[in-house]
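With one protein chain removed, the remaining protein chains of the complex are shown where they sit.
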Amino acid sequence: MTKSLDRTELGLIIALPILICIAFVLPKWIVNYVQVSMGTGLVALGVMIQMRAGLVSFGQGLYFCVGGYAAGMMAKFLGVSDLFVLLAIGILAAFVLSTILGFLLRRYREIFYAMLSLAVSMILFGLLSSTEELGSTDGFNLPTATYLGWAPEGETARLTLYTITCIVVIGCAIALNRFLKGPIGYINEAIRENELRVEYLGTSAHKAVHITYILAAVVSAIGGVLWALALGHVDPEMTNWTTSGQFVFVSILSGIGNIAAPLLGTFILEIVRVYAVEFSPNTWQMILGTVMLLIIIFLPKGLWSLLTRKKKTKQEKLAASAPAAGE
Amino acid sequence: MLTAIAIAVDGLGFAAWLFLSSVGLTLIYGVMRILNIAHGGFYALGAYSSAWAIGLYTATGSTTALTFLIIPLAALAAGVVSGLIVERGILKFMYGRDEVLMVLVTYAIFLILEDVTKLIWGTESYVAWQPAFYFGTIDVFGIPYTVYKFLIIAVALIVGLVLFLGLNRTRVGKLLLVVIEDREISGALGINVTRFFTITFVIGATLGALGGAITAPEISVSPGIGAEIIVLSFAVIVIGGMGSIGGAMLGAIIVGFARAASVHLYPPAELFSIYLVMAAVLAVKPYGLFALAESRKI
Partner (left out) sequence: MTTILETRKLEKAFGAVYAAKDVNISIDAGEVLGVIGSNGAGKTTFVNMVTGYLTPSAGEILYRGKSITGLPTRDITKLGICRSFQIPQLFLELPVIENMLIALTIAKQTTPVLFKPAINPALEAEALALLARFKIDQYADQEITTLPQGVRKLVDIAMATVAEPDLLFLDEPTSGVSADEKMDFMRVLIDALKSTQTAVLFIEHDMEIVEAFSPRCVAFYEGTILADGPTAEVLEDPKVREFVIGSEFHRSAAEPKKTKKTATAKQPNKGAK
């Protein structure tokens, strides 16, 4: 158990310089997709850590949007463009909102959790779509980010933002990996399996769910800020439930086995989308739906399980050969 | 005063539309324990086939009166065909699986149906206003309303009544209530549970399609209406208590009036008000107004 933890973190740390280097090697458009999918990938991570507790959030776009809009409004109304301030404000907004909403959502499980998370995300959607000061359904643009007073331009600005995005995303992934291996992460798995027993073991399932919800919100907001700065634009679609559905899709596709899987899954999806939309614009969702059905039926633990399957079968064989008692 | 009347009539109109659009969702959940996101897809299919058929028909220049036959027929065709394909082709193999998993399955089906709609009817809008104005308008205290709006209210009442009587007064309905009560025991008693599921799903899908078909003349039918209605329907059935038909009616009235009130008093709050009402209801009754708390036996 403890060994695989180190491997994931080691992998992420090794991936960091490689990720940064590809910005100088690969064509610009691929790097852009990497950058954008790191933002949305963080939201998928937020969905995934909740799934560990058996909770499917169909409204994670809420915090993606809260992050993006909080940063955007800070820039629009107060003229702040410092990336670190914008990140902080995005995190703060998500933290406050999720702490409050968490008191409502932590009481719900299963489909109710899915529906309520969807409903609260649609409140924001309704609110932003009808707020003209914030551009209604069109949203508004963000300025180029500055860094503690340094204001790079052009290619330098692009590479700086990209590098910082890589560092922040990898940092978040490592932190979340630790969270999943920590006490609350463990309790979450127990909640998924049997909440009654969790309470009888002497801890509050509600509290664990609340903490997880807040953490997922904060990570999604970070993703929202980075995404918004990368595109230079925000709009209410960020919190539409169809956007949230895509984050759920990625988590299903990549499975909840490993923290790197949703990040990778988001990138693959982003690339496939480019070609699919080019090739046949009206069948993209159909492909998504079909792939999702196939995954649910044939690979319930996600694509990542293909990589770990070999190890598992060995374990199962061992288990099967162990003597069975009580018979 | 005028505003109050406008809110009352519009509220009823919204409520009727919401009830028609969401009653199939609550029926399917009540019987099959499937929260069917694909319901939005059935709604869209109904709306498109109705608008398309009306368009084709009125292009021939014949009397508009017959479109009132076309609407239910289009809904029936769309609902039965798509409902049967989805249930027999996909859902049948997944009964007994986790409820959350079924949400994901129906979400996948929803995505597929969205593109099926686009492939059949393209991405442009369809407008089929003719039936909506066929009977003209009537004045309610000086405010003109289309008669069609009152027709939808009547249809909603009839559908509600038929479902109520069908469930409580007919043999099939009573058997269905038994299936809702305890699926396993009904199976053991010799009730063909699978067939009940198929029938329920097709009826639910057809009701969804009817919701879309009957609304089509009042709106511009374009991509995205399915995604929109599913959120509203969720709010309606959650407020009333999932699986309860009476609850759906009450939920539809609450949501309908909340929406009408904000449209007339403070338009920007239109979508917002619906969820505010929902949050208020759930804060008091966490599983909706008509839901019973379930306790696990240990």
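Just so it is clear, A and B label the chains in written order, and each chain counts residues from 1 on its own.
Quick note on the criterion: contacts are C-beta pairs under 8 Å (C-beta built on N, C-alpha and C of every residue); 3 or more make two chains touch, one makes a residue touch a chain.
Every value quoted in this text rests on a predicted model; they were computed, and no experiment measured them.
Enquirer: Which of these, A:L10, A:V96, A:L201 or A:V274, touches the one chain of the complex that we don't see?
Expert: A:L201
Enquirer: Out of A:G41, A:G102, A:G185 or A:G224, point to the residue that touches the absent chain in the complete complex.
Expert: Spelled out, the listed residue whose C-beta touches the missing chain is A:G185.
Enquirer: Go through chain A and note every residue touching the omitted chain.
Expert: Counting only chain A, the missing chain is touched by 1-2, 5, 175, 178-179, 181-187, 189-190, 193-194, 196-204, 211, 215, 315, 318-320, 322-327.
Heads up, the rule we're going with is that only the chains that are shown with their structure count from here on.
Enquirer: Averaged over CA atoms, how far is the centre of chain A from the centre of chain B? Could you give it in whole Å?
Expert: 32
Enquirer: In the complex of these two chains, what residues of chain A are touching chain B?
Expert: 54, 56, 58, 104, 107-108, 110-112, 114-116, 118-120, 122-123, 125-127, 129-131, 196, 240-242, 245, 248, 252, 282-286, 288-290, 292-293, 296-297
Enquirer: Hey, which residues of chain B end up touching chain A in the complex?
Expert: 35, 90, 93-94, 99-101, 103-105, 107-112, 114-116, 118-119, 123, 227, 230-231, 234-235, 238, 267-272, 274-276, 278-279, 282-283, 286-287, 296, 298
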